[in-house]
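The chains shown are only part of the set, and none of them has been moved.
Labels A and B are assigned to the chains in the order they are written; within every chain, residues are numbered from 1.
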Amino acid sequence: MSGETPVPAAGALPPGGTPTPTPTTAPTSISTATPSDQLLLVLDGFEGPLDMLLALGREQKVDLTRISILQLADQYLSFVAEARKVRLELAADYLVMAAWLAYLKSRLLLPEPEGEEPSGEDMAAALAFQLQRLEAMKEAAAKLFARPRLGVDVHPRGAPEDLDLRRKSVYEVTLFDLLRAYGRQRARKEGGVLRIAPVRLYSLEEAVQRLSALLGHMPDWATLSSFLPSGQGGGQGGGLLTRSALAAHFAATLELAKAGRVELRQEAAFSPLYVRSRRDGEDATGGPSEDPS
Amino acid sequence: MSIKEVTDSAEAEARIGRLRLLEALLFASAEPLDEETLAGRIGPEAGSMLEELRAHYAPRGVNLVRTGAGWSFRTAVDLAPELRREEEVSRKLSRAAIETLAIIAYHQPVTRAEIESIRGVATSKGTLDLLMEHGWVRPGRRRETPGRPLTWITTDHFLDHFALESLRDLPSVDDLRAAGLLDSRPVLLGLGAVGDDSAVPGDGGAGGDDE
């Protein structure tokens, strides 16, 4: 089809030939995508970096056997640069491909070093082959699904008469059924539920109730920690329950102070907190400053 | 060649086309089709065409028959004895049986107690019997442990049925996982607190892929 039409100059470039100044000539569908979501949309259409390379390659409008790998590498790298400009997160394999193409480009442009490594030309040829192979499979898939398909285009007998001479067993069970059953079995066994044991936490309501009951028996200032449930009194254990009890009781004293039922006092930041029942007629804020620690 | 002739031939072709469609519709339908439905697809000549098809198929191994429900193709009644001989109603294997078979296939030789511990439920006697009856499993050697329990293994017929060349061709657990047949990501249930009734984890998520 492209036999008669003039081939674009860039496309006519033999692989590994002199570089054309094309770094900014990203393919139109991508370069127009300045907004990140448009770029994302473009990216969404690809099944990985090789698929994207193939799409870029097709834009050269030449047979894949005559594709300019150097130009393709430039197109891909400028796409990745564009994506980074708009701070688009690219999956790792796109970046791996970019690194590989940058390396390939340097191998194609610089004189070949002596060594056993494959030459730049070999690497370019390998990439071209992979693109051809992927394109061949895409075309084959399209041809395959263009065939008349059973249940879509052609139909079997709609009301088969329960007679199957091929079936060797009365029971209908396929390898898929068997493997799926085992997969589920294993999933239940090895995966199952990651269960976190229920945690006992002290609630604010519990603490309020407890403090209210205890305060009647506490005529004078007492440290908050002395109100904590027995066993956690010191609060030294640092266990989740202890810490939650301390937090709940602290919040409870604030609640009760707000309701005017207790008074609070603290010497300095981080020093012990003292609590006592509110006494009528006394200045709540004054407090006995001479109180011992 | 006159214009009339051309028209006739085109008409004849169109009629053959409709006859072929009628034939295909009757063949592919799971239910008998009534004349009204067919006329909707074929046109008013559906009735005469049905008679034409009936006559065509009358001497053959397949007949076009009309029942109360409508028209349908059926194998010729006189052939019934020869067809019925092989007739067997195929049945779905129970889920327990498929799972037990899968476990024997993957873990063989395996004792009944081991099967039960893997499945987490008791195996009914009928399950192993059924699998043995169908020639998929058979008793293997006794395990040289206390009680000398019987082990179970799969048969050649098992390989044959599932078109496997050898047991080594069964996909491994990793293969199953890669193919999407085994998804064992653990289900993380929320952090529950005893004081909070609603957060008590239920069992709902455990075997989420069950039907």
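As a working rule, a contact is a pair of C-beta atoms (placed from the backbone, for glycine too) under 8 Å apart; a residue touches a chain by one contact, two chains touch by 3 or more.
In this text the structure is predicted, and so the values were computed from the model without any measurement.
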Provide a label formula giving the number of copies of each chain type in the whole complex. A x1, B x2
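Please note the rule applied: only the chains that are shown with their structure count from here on.
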Per the centroid of Cα atoms for each chain, what is the distance between chain A and chain B, given in Å? 38
Complex interface listing, chain A residues touching chain B: 155-159, 161-165, 167-175, 177-196, 198-203, 206
In the complex, chain B residues that touch chain A: 24, 27-31, 72-75, 83, 86-93, 95, 98-99, 101-103, 105-106, 118-120, 134, 160-164, 171, 173, 176-177, 179, 181-189, 191-195, 199-201, 203, 205-207, 209-210
